[in-house]
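The chains shown are only part of the set, and none of them has been moved.
Letters are used for the chains, namely A and B, taken in the order the chains are written, and counting of residues starts over at 1 for each.
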Amino acid sequence: MNYPEFLRTAMVAAHREAGKGHVADYIPALAGAVPDAFGMALATVDGELHGVGNWKEPFSIQSISKLFSLALVLAEGGNALWTRVGREPSGTPFNSLVQLEAERGIPRNPFINAGAVVVTDRLQTLTGDASRSVLGFLRAESGNPGISIDPAVAASEAAHGHRNAALAHFIASHGNLDNTVAVVLEEYFAHCSISASCGDLALAGRFLASHGVRADGTRMLSSTEAKRVNAVLLTCGTYDAAGEFAYRVGLPAKSGVGGGVLAILPGRAALCAWSPALDRAGNSVGAVAAIEAFTTATGLSIF
Amino acid sequence: MNYPEFLRTAMVAAHREAGKGHVADYIPALAGAVPDAFGMALATVDGELHGVGNWKEPFSIQSISKLFSLALVLAEGGNALWTRVGREPSGTPFNSLVQLEAERGIPRNPFINAGAVVVTDRLQTLTGDASRSVLGFLRAESGNPGISIDPAVAASEAAHGHRNAALAHFIASHGNLDNTVAVVLEEYFAHCSISASCGDLALAGRFLASHGVRADGTRMLSSTEAKRVNAVLLTCGTYDAAGEFAYRVGLPAKSGVGGGVLAILPGRAALCAWSPALDRAGNSVGAVAAIEAFTTATGLSIF
């Protein structure tokens, strides 16, 4: 396939749409992003790497880190996690607290904030340093030792983190945290505050396209586990717009409020697009438009 | 692929699991089914048809009809439907009324009962006879003119249909029905009461595997539309266990409380399994086990 050409087509679509969104402003550290900045990169299972736009520029990965923390927990600790967090779509944008209450502190899936808090707790128990293990994985897969946690973003998250603190305390009240709320929140804010580029993330997500095999050829997840993570990404990876994303794009993907979207083409490649302006569900307008244009142009989709 | 062997493997798995479920008993007409009856059929895009067990025995297709009514509406009326029904997973088992109320009479997706009522209303407006058009489609695709609506099941549905009547009146109170509640419910109960076999349904679902092309070679849906229906099936097709089904099986599918599950292998085949005993989410224990065993054995999955 002529990936570079398809990436350029995607970039045109992104530039056309990005103006319709709004940059996340719940923390000052994100509010300064240039709304229509754009980058996109694709890393194939064969080792190709292609990019367009600002594909080498680091941005705040935010919730995309939830994908890596989940994969690390499954790799280290196996299926034990699934007694503590579900894998069903959450349904509505504002109901994480509602569902947590109705479902006794078991978060609906690992990609809503409540679920990622439980995953972080588990990763902390397994590794002793949850955020460092996410960071280490990203550096290893991308070959970029410059990837780092942005301390200003982490501090800003903590300072404006009352809602996540509420979730964590509520989960703790149901006995579903092993570490203290303070430790879990610190680790959670830390791995959400990693800065990485589209190129870095495409490389780091490639193990899900290659059925669980890492860049160095070692197996991280079994083929079945890798498929299953992709399934959870498809049904739960883009907040409460997962149905819409599957409908329009048709790929497993994880989005973050920093404007990044990392999508998987199983057996083929990982694809990361970035543009800071978000839609109402918190997904990047430009990045989603770019990935949709890419799948339309290439005909690639899991459906 | 040696499909017959894989189907036999699947049947073994189904027989092992089916005893764990319970036959639907909300209407007398369904309660008499043999819990561990089993059949399975696969229809490839190339025209092969394989079956095991009681794959030629008709059963009540129930909610599987929602897939066909949706496809017919999209084929006849295009995208206009999507202003009246969403395409997001509904989240929890008992919340259709809750969500309908919060979301002002716009059902969350076309596969929950409320959504299927709206789809039926639209199909009635487009064709003048919603249940007949579903029936006609099934007969044409399967080549089996003996497929019919079971009047005893339809009468039983109507007699025990207070909850669906509540949904329909509530939707009507929001102005989201064009036909009368009585007509829509009659048509809805009728197409849910169609009896067809695994072989019939595999043939009838094959257009979604062949990117929208019917048995006679004519195009029913564009390739993009067919992919999108598959996406909605994956995120919403198995009630509130869609996340779990995607995780375990990894195929777009629609289940019914008659015990049938129709799954799509895009580009390859449609697969229908049937076993009456259900799990708590209303999906057939044996049919799901069979399809999971089939995908594990073949390695086929969209992820």
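In this section, a residue touches a chain if its C-beta (ideal position, glycine included) is under 8 Å from a C-beta of that chain, and two chains touch if they have at least 3 such contacts.
Please read all numbers here as calculations on a predicted model, not as lab measurements.
Q: Taking the 2 visible copies as a start, how many copies are in the full assembly?
A: 4
In this section, only the chains that are shown with their structure count from here on.
Q: Which of the residues in chain B end up touching chain A in this complex?
A: 86-92, 95, 99, 102, 108-109, 224, 226-228, 230-232, 234-236, 240-244, 246-248, 250, 252, 266, 296, 301-303
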